[in-house]
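Every protein chain but one is kept in place in this view of the complex.
This part shows subunit A:
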């Protein structure tokens, strides 16, 4: 290879090419690809290049949580195996083959989770889901294939329109699906038997980082005493411990900051003394800001573990505190 292998470009093309692949898996796949192209001759140079690449990957996207879960997992795997290296080239080959087998197995993860989760969906029940999650959709499809009769409410999830995508998939599987407004969660909760959400990342304490809106769903579910289940592959477990919503790596000062008022404008309209024009200006401002405020809205939120009933993972059905158990085993 003449020029440096571009890990970020590789990652992005992977995501575009196969929509079914999830971000951590794509990250691992591109890191494996990087190893294939690596010309490093020493161990430390090699480690450095991997670390650097994962750093670049993480900073290339706005919401890096599930991506960093994949990167960290792979890095952990590399460092763990770096102690008993006899021959550098064979070790590299092992890493590549192990990485590839991991990517292949990642798909199987979802099927396992679906199998574990299906018994929780009972005949005649109503399920509330949030936005779009591949693993949740798969679980529901599997349940439908097992001749379970159930209905689904799905939130529209206005930012990504994920709910509409989910509804399409589920209706195709013959599941009666209703799209509801994100704001209607409280309205439907009494009709619902359980809440199912996917995850961007599962943090150390068993809490959940997921598409914005999951947290309020969990709160409503808790208030209504409905079970709230999270569905996540184990490669989405991250070594993070957020204390609250604002303790996430995706948080920055711009998130939901108050827009500065255009004082010139306001002063002018006040001088005019015409309230109608002032309100019109305000309205106008708002629509102008709509374009920019998209960027200042948070993409994900954090659901603390005490709102989560159980987590369906490929390691089994875990309580939130069981996640920490698995993470400690993995990272020590």
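By definition in this document, contacts are C-beta pairs under 8 Å (C-beta built on N, C-alpha and C of every residue); 3 or more make two chains touch, one makes a residue touch a chain; residues count from 1.
Quick note on the criterion: contacts and distances are computed from a predicted model.
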| item | value |
| --- | --- |
| Record-based protein name (UniProt) of the chain missing from this complex, from "Signal recognition particle receptor subunit beta", "N-acetyltransferase domain-containing protein", "DNA replication complex GINS protein SLD5" or "Translation initiation factor eIF2B subunit delta" | "Translation initiation factor eIF2B subunit delta" |
| Absent-chain contact - pick from A:18, A:59, A:252 or A:321 | A:321 |
| Option from A:52, A:146 or A:247 whose C-beta touches the chain left out | A:247 |
| Residue of A:24, A:163 or A:206 in touch with the missing chain, whole complex considered | A:206 |
| Hidden partner interface residues of subunit A, rising order | 204-206, 239, 241, 243-244, 247, 305-306, 321, 324-325, 328-329, 331-332 |
